[in-house]
Each structure stands twice: as structure tokens, then as C-alpha cells.
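Here the complex is missing one protein chain, while the rest keep their positions.
Right after this comes chain A.
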Amino acid sequence: MSSHTSTTGTRTRVRPHALLPDRHSWIDIGFTLVLAAVALSALGSSFTGVTYLVVGMLGVVIALVVTHLTRAAGWPIISAVVICVVLFFLLGGPLCLRSLGDGSLLPGPTTLARVADQAVFGWKDLLTTLPPVDGQGPLLVLPWLAGMLAGLVGLGLAHLSVRRAWLAAVLPVVGMTLALSGAILLGVRHPQSLLLQGSVFAGLALAWLAIRARRASAAVQGGTTSYVRGVGALAMLALAAGIAFPASAVLAGNDEERAVARNWVEPPFDIGRYPSPLAGFRKYVNPKGRPDRANANVYDKTLLEVQGDLPENTRVRFATMDRYDGMVWGASDNALPGPADDSFQRVSSTIDNPVADPADGDGDPTEVTITLGEGWSGVWLPTIGALQSMTFETADARAKAEVFRYNLATSTAVVPTGLQPGDRYSFDQVQPDDVLTPETVGSADVTSLPPSASFIQGPTEKWTEGAGTDPMDRVLAAAEHLRSQGKYSDGVGRTEKIYVGGHSVWRLSDEFVNAPQIVGNDEQYAATMALIANDIGVPARVVLGAVVPESGVVTGSDVSAWVELRAADGTWRTLPTEAFMSLTPPADQVPETNTPMSGTVIPPPNPIPPPSDAGEQSDADLKERKASKKKKAADDQGLIAGLPSWVGVVVTYVGGPLLLIALLLGAVLALKAWRRHRRRSADSVSARFVGAWRELVDHARDLGQPVPLGPTVTRREQSVGIVSGQAGSLARRADSFVFGPSAPAEAAAATYWESVDAERRAMSQEVGTWHRVRAAVSLRSLRPGRSSRRDDDPERGLDEGAPTAEPVASRASRLRALADWRSRRTPD
């Protein structure tokens, strides 16, 4: 403690160091820190782990320290901003880019550039990445930046000098609310604990608001009447509610209405989200009179009409599936090993296609026009050969062109917004050389069979015995085995229903290659053949498509699935369906499931049911399905059925916090009632007097009266701080009963309690209703009291050597208290 004497001789005290925060600053720093933590936690569903929170909170702390120190030093706020920017870049690398190897404490230009890049464009990466993102990755720059901004804005606004008291109170809270809104916008549509987070944030924000309002009011006006403060508080609550209600409808709405930035930022294209078209192969088979409940069968419907100068037996490709996950063959974004143009990318109207380039002598481009028929739906766009250009000729051609994606490696095209019958488009294409000849040499690229497909190894070994060592020869031998030994069935006939659809591990293993009789259709044969080729070492993929008839009209009956094998020259050669699939129907008998072949590892069947044969789905289909689910869920909510939707929102997001608050307030009231009961029914009669007096003191504390507290404070000293006409007399009576010569009687204790209760009521009537309600739920009296003397002189004892005026002040205060005590003393 340091002290100095002014010219008037008055001894004053100053803080030990001007850079240390005072009490008000500590409160502002504390609230900013906690509110920022709550706001940052909104990113919890976007990042894995808690590193994001650690980094974010570090940013908050640094920003708080910088902001406070610059203010304490008398520097302008812009200096804090500059320092924070410098620290952001200096520490950004070591904190956020360690995964990229930029962990040096002295960041180089590359690191600084990466930090800047992530700060500017990282938000889009975050929003366009399927959450949660890597919690150790470079996107940590975002919470790092958000934390610094929150700390800077929160404390900066708290220190801002504003003439209007209410504005000074509201500004920092608004700043932190904006921080929370930003975090929510960067979050996900389905956060983990929205309700809890919102409740905690709202509670803390209101508490901070109340503290700052009280402080600002006292600072500006030297304290106002309870009426003015009450009106001010109500105005602030009304303002907060006015902002929060419409904001909550947007930020905390239901899944459809909830506003997050992801809704407006186009996510990265993920081909894996679309069901495999091969899994829906049965909609192309002859139903043979079987009722089509889903109305999905397109066997006899026109799928598309091809126009163009095409050679005979030209194949139109619906989709290429190059990855088997144990469930289905599906399209992937990484078709080829190593870096290659093998993902679904946006393309312009002309396509520089390396698969077949006319400039390289791969042939002249041919213009083809396709009109989709009534049987076509989904996202997959039928194409022929290697595209050189694409032109949509529909009304929404431009929209389709914007979303159109093409995979150069698999020659597969998609329109994520979906296609409808009647859609027409033209393209130039070059037909690459895809004919498989006996001289074709298989690619030496290393192929990896997924673990779930290891069941194929046994049959492959068996079926390729004697086929030599050449991979392509072994592939063809296996194909021949399948064609010669297998039977064909679409599982439609009465006796063929046992041949179910799908090409999961279970279907291909137990019910196909390891079954007594190999029975299936294009789906099972092509899927198995591709697995066998990959097992042998020849990269293979499954293609769903059709051979274009002479008429150019492709119906469901024309659809087939074939296999493409990668040749040593990098081209893909077609292994036609006829090469590995038998067309002989099975015998009219029920086959028995056999035990797996020895040496074959059979994984357990996947519990996931096979995909619906409803076919591939577009975004519109997915949304429609989602909407129908939500509608069903809404219908199930009988309680709020028929009420406006906002009622549900209010009940869900406002009712919860209100209920929580009501429970908390109820708990406070119950606790006080229990305390009162315990005091009133104490075993000792004198303890009842003591308890009654404490009840009065606690009531005064709840009313906000400055009652001296602490173990060394007597009842008389406390009565001086109680604004009550009878407090002195009651203290005197309590002392008289407690310390008097005769033991107090129970009746006297009851009478004393009645007097205390009456005085409590009188004290409550002296204040307004709002003040009374606030006192009833106040937590002040539930907190342990501190010594009033120490409160008066918090630095007492820090420096015993410094001469102080404390004894004189103590004496004076005691004498004043005594004089006051005597003036209010009334005869008992």
C-alpha cells in the first residue's frame, strides 16, 4: 500500500500499481472472459477436440491483457488494436499452424501469409467443410481470431466513455452478443447444447448488464432512486427482449429456419452423399407382372433418347462406380491413386478432357443430343464417351450449367439439383478406345481390396486356377467361370424371390459366390467381377449404363452394368456384361445356403439394410424426404398441434430458460424458508433470539442495505446499518434476552420473532414492489458475510509500517455508531 499526503493534509491511498485492474475492471474482465468462453463454445460442434477452445480463450486473454494495459497506460484504443493484430500474426503460426509445420516462434513470410489467408478465407473453408473439422488443423486461426476480437470488443466497449448511463451499460453486452451471434453463424445447424449455452449466456449477460447499469447510474448521478433504477432496469430488459426475440427466431429457430452461414455458403460437392445407382438396378428389370408399389420400375419406360452420329453399340454411361465400401459400389471423388483430375469438378462449357483429346489424334468430336424420358430421375447425367463440351437446352439451362459437375477420370456427370423428364442437353464427345482385346495388358497400378471384400479371395483363387499368372488372363478366366457357372435371375418370379437385390458383402458372399448356385443379375455379376479383378491386381470399376439401340431410344430394359478394366496405358477397357454374366435362368428349386469355402474370411453381414430401389436421389429429393420427416415429427407433437409455429419456437427456446430461471428462483426461496424455519425452531431458546436477529439482518442485506457483517460485528453495530425504525430496539432486546441474568422463556422468543417478522414486513413496505421481489430472490444473504471493517479498508494489513488514520477513523465511526445507537434507542 502506498499513500501520500495532499496539500490539505488529507491522507489518501492509491493502488499499489496503476496497471493493476481495480474492482470494476476485474468484473468487466471476468464477464468478458466468461461470455467469450460461452460464445466460443458455439464452435464446439464445428471442431474436433477442445484445442479450438484453448486457442480461442488464449486469444481472449491476450486481447484482454492488451486492452487493459493500453488503457491503464493512457494509450488510445487503436493502440490495443494494433498490438493485437501484431500478436495475432506473431502467435498465429505457433498456435494454429503447427499441423502444417509452421510452429516456429519466429514466423516467416510463408507462415504470415498462411495466417492471413486463413483469417480471410478460412471461414469459408470452415463453412464448406463437413463438420466437425480437424481440431488441430489450420482452421484454428478462426477461433484464435474470434477470441481476440471478442476480448478486444468486449473490454474495449466496456472501457468506452459514453455519456448516457444506459448506453455505457448496454454496449459491451451488445458486443459480446454479437460475438456469440458470429460464433453461431459459423456453427452448425444442429449444435449440441444450444439451450444450455443460450441460457448461460443470457444469464451472464443480464448479470453484467445489471452490474454495469448500477455502476453507471451511480457514477453519473451519484445514485438514483429505486424508482428511476427500476424504470431503467425495465427499459433495459425490454430492449434486450426486443432484440432477443426476433434474433432468437432467426438464430435459434428450428432446423429449417435456424440461420447459420452454412445456409448461404455453398458446401463442397460430395458425391458420396448420393446413393449408388447400381444399388437401384432392380428398377430396370422386368417386373413380370409384379405389383410396383413404389411406382419406381422403369423397365418399359423411356429413359432417354439419344440423337447423334454414333457408331453401333455405343454405350451411354449413367454412372461409374469405383469404390466398394462393403455395402455398395459407389462413385468417389478420388478415383485414381495419386494426384489426378479424378474428382467431380465444375466445368465450363468446353472441357479440356485428357481422356480423349482430338488434338492428340483420339478422333473427331461428335455432337450428341440427349433428351431425358419419363423414366429418368435423379442427379446422374447420362453421357457418352469423353465429353468435350456441354450445353443444356432447358429453361433452367444456366442454373444447371452452374451446378453441373464432371469427373474426368470416370467420365461421369452429375447435376446436383436433379434432372427431370424432358431435360435436353447436347455435348461434344470423343469415343475413347475402350475395347478389351486379348492383347490388352492390365495396369500395374497397385489395387487395394477393401477389407470387407476379402471374401472374394477364396473364389478368385479357385476360379483362376490354371489361368496362368498374367493378371488379365486370370480376370478373363474368372469372368468365364462366372458366365459358365452362374445363372441369371432378377428375383422377380415366384420361385426366384430368394434372389434378393443389392450387392452387399452378405449378398455377394453368402448368396452369390459361396452359394451352391451363383444366381443374380447385372448388379451382382458386375459388382463381383470388379471385386475379382481388383483382387487379382487389375484396377476395375463398375459402370451402369446401356448400349444405345439403333432407334436411339433407351428404355429400362436396355440398362446393364459392366466392368471397366484399367489397361497398362492408363485407358479403361470395357469388359462387357456378356463376358461374365450368364443369361441362363436358375433351376426351379430352393437352394440351400452352404457353409463358406475354407480359407475365406466372411465378415458379419452389414446390419444396414440395402439401399432403396427407389433410385438415386437429387437434392430436391433429399429435402423433400427431410421435410416429410419433419412434418411427421411435427404431427407427433400433439401438444402444440394447431398452434402457430412461433409458439413452438417460444416454448422450446424461451420456455426452457424461463423454467430454469423459475426453478433457480424457487430454490432460492425454498432455501431461505428452510433457513428461517431452522432458526425459528432452534433447540436453544436464546439461539432463537440470535436466529431472529440474523433473519432481520439477512432481510436488510437482501434489500441492499449496508449492514456491517463479520464475526466481530455485534448486533448493535449491525443495527446501525439497518434502515429500520425498530432495529436498534430489537438488537437491544435480543442482547437483553441472550446476555441477561435470567434464561429467556420460549414465549419471549415467539414474541420476539413476531416483532422481527413485523419489522421485516415494515421494511419491505418501505421499498417498491420490484425491489421487494428482487430482495425475495436475492442471493446476498445466502453468501457468507465479510468483515465490514476489512471492507472499509481492503488494503489494511498489507503494509503495517505505513502510518494510517485507521484507528482515529475506527474510533470516530464507533462513536458515531454509538451516538446513533443512543438516538434511536427506545425504552423496552
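Everything that follows uses one rule, which is that contacts are C-beta pairs under 8 Å (C-beta built on N, C-alpha and C of every residue); 3 or more make two chains touch, one makes a residue touch a chain; residues count from 1.
As a working rule, contacts and distances are computed from a predicted model.
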| query | Out of "MoxR family ATPase", "Pyruvate dehydrogenase E1 component subunit alpha", "Spermidine/putrescine transport system permease protein" or "Ferritin-like domain-containing protein", what name does the UniProt record list for the absent chain? | reply | "MoxR family ATPase"
| query | Thinking of the whole complex, not just what is shown, which of A:Asn313, A:Thr714 or A:Thr751 touches the missing chain? | reply | A:Thr714
| message | On chain A, where is the contact patch with the chain that was removed from view? | response | 684-687, 690, 711-712, 714-717, 735-736, 738-741, 743, 787, 789-790, 800-804, 806-808, 810-811, 814-815, 818-819
